[in-house]
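Let me begin by handing over the structure; questions about it come next.
Only one protein chain is missing; all other protein chains are in place.
Entry: subunit A
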Amino acid sequence: MQNPGIKNIFTKFQENLNTEQELREEIRLTVREIDQSAKEAAIALQIIHTSISEVSQGCLKARERFQECQKGYRKLAEIVPAGQYFRYSDHWHFLTQKLVSLVALTIYLEAGFLVSRETVGEVLGLEVTQKNGFHLELEDYLIGVLQMVTELARFAVNSVTLGDYQRPLMISRFVADLNAGYRMLNLKNDGLRKRFDALKYDVKKIEEIVYDVSIRGLARSAPLAEIPSGDKEEKAE
């Protein structure tokens, strides 16, 4: 009944589907491995909400996990055929965003600044630009940083609970800069925009904490502008 040409098309398409399916399965497995390490890094970093003195240890532990993730990403880069990153990228978008937020948080806790895209790429073993191969998508980086801000808002609350009244002020200034940065972007109506819309709630939360701490004179310091960010932070730790 079927003419041979048509039949041929369907057979060819079915073969095509099958090979793609196999590759996707392999990708899924690798992504799951990385995801496991990412979860462990996230758990290691949870220590910051309960003990300020253990922050640096938490960061070290997280960094060990990042090394595992790096191996995973290298493997992923080998599996995914060149020039087909976006064909399969749905599998690792969320994971990468989560990892960016963890790396950004670690680096903020260690050094007090926003991790650059290049550094995230280095830590996770990803290229920065599409041309060089398996890369870190800009949107994933930006969304990851936003996720970190939510974690920082929580950290601000808990650092007050733990008696570190300076921390919220520093976080507040850092987040204000980020907020200004994100406002420079012309966002389309996509996932990034939705995530950005949630930023204001984090900003508000952090500002309220700063207000609470300041009005009670709990922040022993002079006015905000005079706090040099670097050395104050070291004292706090």
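FYI, contacts are C-beta pairs under 8 Å (C-beta built on N, C-alpha and C of every residue); 3 or more make two chains touch, one makes a residue touch a chain; residues count from 1.
The rule we apply is simple: contacts and distances are computed from a predicted model.
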Per UniProt record, name of the chain withheld from view ["Ribosomal RNA-processing protein 43", "Light-independent protochlorophyllide reductase subunit B", "Probable electron transfer flavoprotein subunit alpha" or "Putative translin associated factor x"]: "Putative translin associated factor x"
On subunit A, residues whose C-beta touches the chain left out of the figure: 1-3, 5-10, 12-14, 16-18, 83-87, 113-114, 116-117, 130-131, 138-139, 142, 177-178, 180-182, 184-190
